[in-house]
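Take this structure first; my questions come after.
What follows is subunit A.
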Amino acid sequence: MVAEKTWKILIAGEGGQGVQSIGELLAEAAFQAGKEALYIPNFGVEQRGGVSIAFVQIAEGSIGAPKFQKADLVAVLSERAGERIKGYLRAGTIYLYDQSAFKPPVIDDRTVGIQGYETVAPEAFARMTGAEPGPPPRPPAADGVRLVGIPAAQVAKTELTNRVFNIIVLGAIVQLIQVLSPAQVEAAIEKKFGEKFRAKPELKTWNLQALAKGLELVAAPEPVRS
Partner candidate 1 sequence: MGIKIVSRQLSGEYEKVLRREQRSFMTGNEVVAWAALAAGADLMYGYPITPQNEIMHYWARLTPHFGRGFLQTEDEMSAGFAMPGGALVGKKTFSATAGPGNILMQEPIAMAEMMRIPGVWIIQQRGGPSTATVIYSQQELRLTATGGNGEGLRIVYSTASHQELFEYTIKAFNSAWRYRFPTFVLGDGYQAKMREAVTLFRPENRGWELVPAEPILCLPGVPARDRDPVHLRNTFNLEEELYTRLMDQLAVYERIAPEVTEWEAEVPPEPEVLLVAHGIVARAARQAKESLNRQGWKVGYFRPVTVRPFPGQALRQIAAASPNLRLLVVESAYGQLLAMVKAELYGLTNPVDSLLKPGVGITAEEIAAAVDQTEEGEAVS
Partner candidate 2 sequence: MTEGQKPVLQETPGNTKLPLSWRKETKPHRFCPGCGHGIALKALGEVVDELGILDRVLYGCDIGCSLLSWDFFNFDNIQTHHGRTIPVIVGAKRARPELIGIAYMGDGGGYAIGAQHLVNAAQRGEKITAILANNTLYAMTGGQMAPTTLPGQKTGTTPYGREEAKTGLPMLGPELVAAIAPEGSYVARATVGEYQQLKKYLQKALLNQMTGGGFSFVEVLSTCPTNWRTNAKQTWAFLQGEMPRYYKVGEFRTADAPPGEEEG
């Protein structure tokens, strides 16, 4: 079945957590790996609630509609984002979430609303990513959802830098879907951030270390598709 060959991945979080970058990098790496890939951000006049969502599909064959109703994997980076994407869960959906005891950044809805029509995601509005302590988020109690919690923000803050929080999440997604090699993802990271890396070489080190951390944080899963 075609459906079995297609990974439908939703990434949802607060503006500033690097949600869209995860989506872009995942799709770019899949494209580089010779697969069919499609990435589309949610965009609108305003980003309601400052929640940013990225839709990614990776397939061997052709991809249909750009968005989808049920996800095979959701990466949820804030509790508020988790509320927004509840409708995309089905039995068997892998629910990857950050279980760190840190508050995610929150974007003021009004600020986000006035920034204009074109905003793909309010990424630029965040100054920090999960830097302040707070209670760990509660994953949903939905039936049949496979929970995978990782301390991404904690690892970013204590071992690397807050800025690479999203790359840790990316690494975890790559490990969970098992269709891309780390080298392919590294190439996509290099393509997207190459210029920044040349200006500031330590950024590259952080990013690659973050990717490796993410890969380590989740065990390679047994086949999970229903």
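Quick note on the criterion: a contact is a pair of C-beta atoms (placed from the backbone, for glycine too) under 8 Å apart; a residue touches a chain by one contact, two chains touch by 3 or more; residues count from 1.
The candidates came about this way: all candidates are chains of the complex that A comes from, given by their letters.
Remember, predicted model here, so these are calculated numbers, not experimental data.
Enquirer: Among 1 or 2, all from the same complex, single out the one that touches subunit A.
Expert: 1
Enquirer: What residues of subunit A sit close enough to touch candidate 1 in their complex?
Expert: That would be residues 1-3, 24, 27-28, 31-32, 36-41, 43-45, 62-70, 117-118, 120 of subunit A.
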